[in-house]
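Got a structure here, written out as structure tokens. Questions coming.
Missing here: one protein chain of the complex. Every other protein chain is in place.
A and B label the chains in the order they appear, each numbered from 1.
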Amino acid sequence: MSENHQHTHIVPLSVYYTIFAALLVGTALTVWVAYIDLGALNTVVALAIACTKATLVVLYFMHVKYASKLTWAVVSGSVFWLLILLALTFNDYLTRHLLTYG
Amino acid sequence: MASTAPIAPLPTLPKKHYLNDGTTVASWLLTRDHKRIALLYLVAVTVFFVIGGLFAVLVRLELATPAGDLLSDDSYNKVFTMHGVMMVFFFLIPAIPGTLGNFLIPIMIGAKDLAFPKLNLASWYIFMIGATFGTYSVLNGGLDTGWTFYTPFSTVASTSAVVPAALGVFINGFSSILTGLNFIVTIHRMRAPGMTWFRLPLFVWSHYATSLIMVLGTPVLAITVVLVAAERIFSFGIFDANRGGDPVLFQHLFWFYSHPAVYIMVLPAMGVMSELVAASCRKPVFGYTFVAFASLAIAIIGFFVWGHHMFVAGQSVYAALIFSILSFLVAVPSAVKVFNWTATMYKGAVSWQTPTLYAIGFIGLFTIGGLTGLFLSSVGLDIHLTDTYFIVAHFHYIMVGGTIMGYLGGIHFWWPKMTGRMYNELLAKISAALIFFGFNLTFFPQFVVGYLGMPRRYHAYPPEFQMLNVLSSAGASILAVGYALPLSYLIYSLKYGKVAGNNPWGAVGLEWTTTSPPPTANFEETPLVTWDAYEYPARVEGHVA
Partner (left out) sequence: MSPETSAAAEHHHHPALAHHFDSLAEQNEAATLGMWVFLVTEVLFFGGALMAYSIYRSWYPGAFASASHHLDVTLGAVNTAVLIVSSLTMAMAVHAAQLGERGKLKAFLLITMVLGATFLVVKGFEYHEKYVEHHIPGLGLPFDYSAEPQFAATAQIFFSIYFVLTGLHALHMIVGLGIMTWMYIWAANGTIDKDYSSPIEISGLYWHFVDIVWIFLFPLLYLIGRHASGAH
């Protein structure tokens, strides 16, 4: 009830066009960079581009930039819980070669 | 403030209420009223509790003698598996949220219904479809993997009905997710004017925390059982060590949900507890804010500890170390709750009604369950105790001593609100006592026999363990009588029980301000909340007036 803000925020079409262009550029970029040998950085760059694209979609196409704090909390909560899953599992896999028992 | 006595001299049932607003079968099966859907859940989970209980009877009968004489080893595997699957997925997880949560959350926050009434009904149907698959797998040869579906046994070795059971669990997960989603949106968006977050009853807080786990954890279980089913149907090799897969990955995914699922089961019972303790002592819950945030802390920290189920599964020592430390941490908010309930009771004018008995039983049993959990968080001790009866005793103290005590206490506390009538108090007290003693006699010996080294999940055992097992089986028969009693006197009370009146306990809370049973829209007009939760004893008279 506290988040009873103006419900409909109409995003100007020009914003949509800009984001759309950025997403296409990002796609081209990620394909192009995939063929360049950056060593371990290839994965990092690919994920960074994907995260940037996803963030643009979330912020503008899904209107989170204009949304309530609650929506922000929900979005960041989902990312946080995904990180818990990945972090604590990798904590096992990345240290397993060091010492195991049982 | 009118000085009406808390119990009106001759209360009568309201003329029009949710139970007589439509009497056809369709008015029940197509209802969108959260109160009727709660009763649909009540009937359904009772059925699955009885089925799960029958499997428990078989287990205890088999273990009365050391020889594996009653059931073959294969049948025994199926019997304890089906006991676990039925109880965990089709009773413990939906029991309190589905019945009490559904019934009470909208009323407690002053709303007309949950945010998505159609979705709520859909949750029940999805639950029933999932349970049908579960029951189908029972009738169709049974499941023998244990309720945990461990790979690689479940994916390459078991010849039992793994896919239907997994499908049942998967579908049931959707029901759980939709219920959690509905509660979260309802608690955020549907609160009555003046009902701020810190005026919410702790029952609502604990259901909010529960819903967070349902929403964040259940989808991981869903993808896990999808992978298991895919392994079986398509013979993929994701969890097959022979083909480069890792069975331990299954355990990570499974316990990411299934450890927090323990809190899905016990947090709602903790919410019930806060209400019962306050009402039976007529005191505000000690440290309201701490109890509220303890619920959230349990929900969040509960996601960091799953690896303590895998100390001997071959995970790295460093992972075990971290999981062990984090597991000790989750005991803190649980302890905060226990201390606060006891502090609430301290110098309270305790009224010895049936719900009070369940509340006190819960505190004792949950404390034992929680403290033995600390044994298991410590890696060294856990290696000795893993897969022994100590584990079985520990989680039954949480699941039965916690969740079922909370569930039954809550049913007894809100029964007059749900039905408008009182049950036989004497029988109820006898049954509460039988359950408490029967439960302890069943499960306390299992701590001992487990510590002595008796492994779980075998149909035969060395003769020196017989004494303790006979005690356990004897306790189980007392427990069974204790569970059968409420079924009879509660049903009897539906027709012949004394009319309860709006507030038979003299309790505070919005649910006690409306009629018993409540009208379909819950309140004559939307309440305006100007008081905190648990304003005992000052507000009691004001509420009844």
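Criterion: a residue touches a chain if its C-beta (ideal position, glycine included) is under 8 Å from a C-beta of that chain, and two chains touch if they have at least 3 such contacts.
Since the model is a prediction, treat every value here as computed from it, not as a measurement.
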{"item": "Chains still shown that are in contact with the chain withheld from the display", "value": "A, B"}
{"item": "Full-complex contact with the absent chain, from B:G68, B:P219, B:G287 or B:G453", "value": "B:P219"}
{"item": "Residues of subunit A (touch criterion as defined above) contacting the omitted chain", "value": "3-4, 7-8, 10-11, 13, 16-17, 20, 23-24, 27, 30-31, 34-38, 42-43, 46-47, 49-50, 53-54, 57-58, 60-63, 70-71, 74-75, 77-79, 81-82, 85-86, 89-90, 93-94"}
{"item": "Touching residues (missing chain, whole complex) on subunit B", "value": "111-113, 115-117, 119, 177, 181-182, 184-185, 188-190, 215-220, 222-224, 226-227, 230, 234-238, 243-246, 249, 252-253, 256"}
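Methods note: only the chains that are shown with their structure count from here on.
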{"item": "Interchain centroid distance [CA atoms averaged], subunit A/subunit B, Å", "value": "36"}
{"item": "Subunit A to subunit B touching residues, read off their complex", "value": "1, 70, 77-78, 81, 84-85, 88-89, 91-93, 95-102"}
{"item": "Subunit A-facing residues of subunit B, complex", "value": "188-189, 191, 193, 216, 220, 248-249, 252, 256, 303-304, 306-307, 311-319, 322-323, 383"}
